[in-house]
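A short worksheet on the structure shown next.
Heads up, this is only part of the complex; the chains shown haven't been moved.
Letters are used for the chains, namely A and B, taken in the order the chains are written, and counting of residues starts over at 1 for each.
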Amino acid sequence: MDKISADSDVLFYYNSTKKWLVKITPKGQFHTHLGVIMHDDTIGKKYGSRLLTNKEKYVYLLKPTIHDHVMKLQHSTQIVYPKDLGYIAARSGLCGGQTVVEIGTGSGALTIFAASIVMPAGHVHTFDVDEEFMKTAKKNIDRAGVSDYVTLKKLDIKSSKRIPVTGADLAIIDLGDPWTVLPNVRKMLNDGGALFAVCPTMNQLETLTTELIQNEFTDIESTEHILRPINAREGKTRHAFRAIGHTAYLCYARKAHFGRARPKTVEPDAKKTL
Amino acid sequence: MDKISADSDVLFYYNSTKKWLVKITPKGQFHTHLGVIMHDDTIGKKYGSRLLTNKEKYVYLLKPTIHDHVMKLQHSTQIVYPKDLGYIAARSGLCGGQTVVEIGTGSGALTIFAASIVMPAGHVHTFDVDEEFMKTAKKNIDRAGVSDYVTLKKLDIKSSKRIPVTGADLAIIDLGDPWTVLPNVRKMLNDGGALFAVCPTMNQLETLTTELIQNEFTDIESTEHILRPINAREGKTRHAFRAIGHTAYLCYARKAHFGRARPKTVEPDAKKTL
């Protein structure tokens, strides 16, 4: 079960910047400047083995994880990074069996990641309006092996009068104007359900936060996540020279249930109450 | 099902620094400087509702997530933060159905988080040697509702001749000297299985990295994660003044299967091959 066969996905790994997700096909060849690998040479090998290219470079044959799928499939849209994906899951308490709605499927990266956590008992319902994106996303979701746990639909949640899913534990919003879907997202979430929006700009955080308060959300939190790679080597450990300066800001909130009273316009200030 | 009853766990939420995880008991009272809440007043309320204390402060009654459990239960040991937890899951591709081994249970925070993702088909096997910690961890795991997916055992993996679990997809190590368990962790992991170590110091990263290479791991990566809270408010958006400077460094690697040839002593340098 842990052996590579024709039709397997394999991560050819040379180093952290030279790695490729490859579908093995009989007689297939893989060409890079590191040399050539004949697909047939990988068949029957255990995952974790290494092969020598014709240029005498070792390449490891790793079993692709959800992370490898998520990182390799993102071409047509803004990338969502593991540091951000992981925080979305950990902060919202995403777990096996939950129901997730996603507004803005994009490349399907967030979809796949969320599905991999809630499966097999949970489900991700993802919505987009761009058919090109959806075609790509479908292919990506299939390849990652999570299509049983994902329903992908074309629907403009912003203006939809129909609420296609209710009782969701988490809503993930990846739109340029995430505040426009808040009224409908409220209806999709269960009581206390969580929301995460992926926001490239500070202005989006600001508008979204204002609208979240108006739409009766609480526990509102905006964060930014900086991943710093470290080169740990004997006697010369230091941070890496290369780094990514910015990916996206994240905004989290939970649906509150106020009853008849109207919410206050701002949350009590954490600093002042300390 | 979404209503609060006697015996429910409820997150009393006032603001980001004033929140408490409370077990509801008939006739129970909750006292803070924000005023008093009678437990009986919460019973029958929907999650997400709010209550007024006798000091006229609104407190929300939120359904605790795995995140709330993880953040509230960590008293006796070093805290593991959502930013780090999330990256561990996202980078290793942790998903529903997987098998996890954890060396060093601590307060059970990582245990609970991992169990919440792999459940119901997967399982977490966690090992510690400190009976006091284990008692606390057991209580925490029970309260978080994931005890069916966790096996907690007293065992010193470092010196154990018996390998209690094999075929693990992920090994999480939270020890001061994580390199000492590498030979046995290799035996627990399946081919290509992943490892994450939580390291408070740079020196640990350095020693661990050297030993990972010696123990035939690949795709080795050390990272640091900085979470920056943002105060998003109309016309005055800025990062928060308060922040945490350091939690832990993370070291990730995957088990390789070299066969008879010995591994090289360092990974090919990403920078040089660019």
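Simple rule for what comes next: contacts are C-beta pairs under 8 Å (C-beta built on N, C-alpha and C of every residue); 3 or more make two chains touch, one makes a residue touch a chain.
Note that this is a predicted model, so its numbers are computed, not measured.
Q: To what total copy number does the complex in this file extend, with 2 chains depicted?
A: The complex in this structure file totals 4 copies.
Operating definition for what follows: only the chains that are shown with their structure count from here on.
Q: Where on chain A is chain B touching in the complex?
A: Of all residues in chain A, those touching chain B are 2, 13-19, 46-50, 57-58, 60, 62-63, 65-70, 82-83, 85-97, 113, 116-122, 190-192, 194, 202, 205-206, 208-210, 218-219, 221-235, 237, 239, 241-242, 249, 251, 254-259, 264, 266-271, 273-274.
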